[in-house]
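Excluded from the complex is one protein chain; the other protein chains are retained at their positions.
The first chain written gets the first letter, and so on, giving A, B and C; residue counts start at 1 in each chain.
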Amino acid sequence: MSQRPDMAVKVGGVELANPVLAASGTFGYGREYSPYLEPGALGGLVTKGVSLRPREGNPPPRIVETACGMLNAIGLANVGLEEFLKNKLPWLAEQPGAVVVNLYGESIEEFAELAKALGAAKGVDALELNVSCPNVKEGGMAFGCHPGAVGQVTAAAVAEAGDTPVWVKLTPNVTDLAPMAEAAAQAGARAVSLINTLMGMAIDARTRRPVLANVVGGLSGPAIKPVGLRMVWQVARAMKARHPEVDVVGLGGIMSGIDAAEYLIAGAGAVQVGTASFTEPGAAGRIAGELAEFCAQQGVARAGELTGSLHT
Amino acid sequence: MSQRPDMAVKVGGVELANPVLAASGTFGYGREYSPYLEPGALGGLVTKGVSLRPREGNPPPRIVETACGMLNAIGLANVGLEEFLKNKLPWLAEQPGAVVVNLYGESIEEFAELAKALGAAKGVDALELNVSCPNVKEGGMAFGCHPGAVGQVTAAAVAEAGDTPVWVKLTPNVTDLAPMAEAAAQAGARAVSLINTLMGMAIDARTRRPVLANVVGGLSGPAIKPVGLRMVWQVARAMKARHPEVDVVGLGGIMSGIDAAEYLIAGAGAVQVGTASFTEPGAAGRIAGELAEFCAQQGVARAGELTGSLHT
Amino acid sequence: MSASLKAKVLGNRPVGPQVHLMTLAAPAIAAKARPGQFVMLRVSPGPEPLLARPFSIHGVEGESLLVLYQVVGKGTGLLKEVAQGQELTMWGPLGRGFELGGDDPLLVAGGMGIAPLAFAAESLEQKGASFRAMFGIGSREAFTAWDAVSGDGDCYLEHWDWAAASEDGSLGREGLVTALLAEALDRRTGPVLACGPLPMLKAVARLCDEHGVPCQVSLEAPMACGVGACLGCAIPAKAGGYLRACQEGPVMDAALVDWGRI
Partner (left out) sequence: MSASLKAKVLGNRPVGPQVHLMTLAAPAIAAKARPGQFVMLRVSPGPEPLLARPFSIHGVEGESLLVLYQVVGKGTGLLKEVAQGQELTMWGPLGRGFELGGDDPLLVAGGMGIAPLAFAAESLEQKGASFRAMFGIGSREAFTAWDAVSGDGDCYLEHWDWAAASEDGSLGREGLVTALLAEALDRRTGPVLACGPLPMLKAVARLCDEHGVPCQVSLEAPMACGVGACLGCAIPAKAGGYLRACQEGPVMDAALVDWGRI
């Protein structure tokens, strides 16, 4: 067999021991999954989205299973900035692996305030701006669907985040992602993460009611992998041409090391594992291992070689 | 048990014996499936998209399976208008069930020319304009992603189609479907059909090549049902408010009578069954039967009662 | 500490027309399991159905775990087809179990609510603690594996020394278990531990509240992760906001729950 591949990558301004992160909203604040993963198994994790004030989230039901996928309408429930800094971050900061804090504001000012507080906090390796959450009417959708808004939010966060790199998480519910990525890049984002969930809906035919209290929710899981791969490929090509300094972080339906490799080949510098963790709490660690095995089998010396290596 | 429900509906200007049609591109020109369905089992069918001249389509591979779905990049291969009128339509015209001809032009003029010829042809009950095919670069995508283009194409077809009702098939690969539906409605469409396929991609990690020769393809099947339901619900609400005379024809991942009922409840007047026919050639007929059974069990006297009956 | 493992199915047999008993080899989980806790169990190795299903721990036998389940849909429909020797992904034990410390507790089970409460009763017995227990079911037949035995069948619950109520009178008193509970409460009792369908739990919580008796209920909610991360399993809290069924529950003090919003 070939030598152990070098899995370390540098993506979006962050050194990662391997290209596999856990995705926002599917891994809590990390500690929930600590019984199930070896320390250091992951390149890092992205926290549940943090907002300025605590949020209760939507009434239940909040989740429903669909064909090879699930819908969620959590409503961005989270403990809020203060509690996060006090009780969640300290534990995270002590763990191996990068800590990327996903954050969410209802206005540009809120994004800026969050970026300032979190950028200054010890143990935060990068910020990921959620401009794409489809569940909350007053902001998410609007920001992520207009290049102008993406640019403004990004610029405001970058200005306040100090040295902490800013990533922007894009929504797939748009006609063309490239202008959003371009706006983020121009405003100083170090990486764009995609995709967030596709907006969907489930109906109970017998009661003639929506299954989710919120009516619509975000579709995730293996069902959406083809859409995620296509968007990563398109955005990565655009970034390579115009902003080679901006990385793409790919996600959507990754269930195996081969899935992760596909995203890297499509152009991602790193990947995130979301819904897979619900099918097996150690999934993200297993996937990181499978990716290393894939590299070894294929004679890939450095994981980074895979990035953007698609022959078309 | 309750009485046999009345399954007949009038949708988009067409009387249908029941609300279940076979979807374009998945049912050929009808005859391919005649060994597998009872005559009259379906409300009707939508033909493979017809263009002015015959089209060879894309090089293979053209299809690939994905989680609970498939990608296709057929490239709108079809026999062309002349051959369709001469050798496909006559057989179709003799069958029970409505004949909706899906058509596709590379310019507004081509759409108009096709609408004129097909609108005048005996046995054509409605036209369905494919402004949404994601596979062909020179037209499809562009039309369906801009309300102005949707309006122009629709107006041109309506002007030439005579009394034959015009339906417009919308692409889901847009930020907001409502303006597209609005444009079609204002231009005289009698129905909007949604959704067409989501643009996606599959990669072979070992060869580092796209699986489809066309690189990207359209995602269909149960994986996309949540997206289709959400869009039908959104568009149906918009149409009800502003154009109650325009019907919605719902499709995307329908595999069972319950799935069909969900689309009706979300606001569709009729549904189309696509990929399901690949899992069982008699699927569309089975689904029509299951829908009738569902109505009977639920005490629904007329299938039309289901349309838009979602309680939110 | 919870564990995730591939558990070998040691047995999977009907104990009623729609109720099955599965035995799984899961030493790391069995060693930690406490009554009222649950496991997440995937019914298929592939992506469909995608999510694991939550099941109460019905009992522990050495290194194996018992799951008593009712076939209600796609997942449980597949589960009952699982053959001995197959391996299923499972993680646990999860959540907050019953507090068994109270004086002379009263266990109240409705239908499949028997699953966790049987485990609770066994624990109390092992501790030598005094307690009372009652269950209610629709009909005796629900727990009678007619096809697995000859003759008129054994009821899975019959040899238990629990007060019983059944809606059709085929087992114990005719009527609902809440009628038995109301009588017990009138005579005074220890804390109530309840699991069963939501309407029953609502009634139990109200009765206990009226009698000033502490009450723990085991609640259900759709779950994705089971470990407190996804926030999918929200239960409306009396104090406002939500509690996670998988973390602050599934067993909760009935007084913490906003029964009006549930």
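A few remarks follow.
The working rule: a contact is a pair of C-beta atoms (placed from the backbone, for glycine too) under 8 Å apart; a residue touches a chain by one contact, two chains touch by 3 or more.
No experiment lies behind these values; they were computed from the predicted model shown.
Across the entire complex, contacts from the unshown chain go to A, B, C. Of the listed residues B:13, B:28 or B:179, the one in contact with the hidden chain in the full complex is B:28.
Only one of B:39, B:59 or B:299 touches the chain withheld from this view, namely B:59.
Between the chain not shown and the residues B:255, B:287 or B:300, the one that touches is B:255.
Chain B residues in contact with the hidden partner, per the touch definition given at the top, are 25-28, 32-33, 35-36, 48, 56-65, 67-70, 72, 74, 77, 221-222, 255, 275, 277-282. Even with one chain removed from view, chain A keeps its contact list with that chain: residues 67-68.
Counting over the whole complex, chain C has residues 46-48 touching the chain that is not drawn.
As a convention for this text, only the chains that are shown with their structure count from here on.
Distance from per-chain Cα centroids to the pooled protein Cα centroid is smallest for A. Between the Cα centres of chain A and chain C there is a gap of 36 Å. In chain C, the residues touching two or more other chains are 47-48. Each of residues 67-69, 221-222 in chain A touches at least two other chains.
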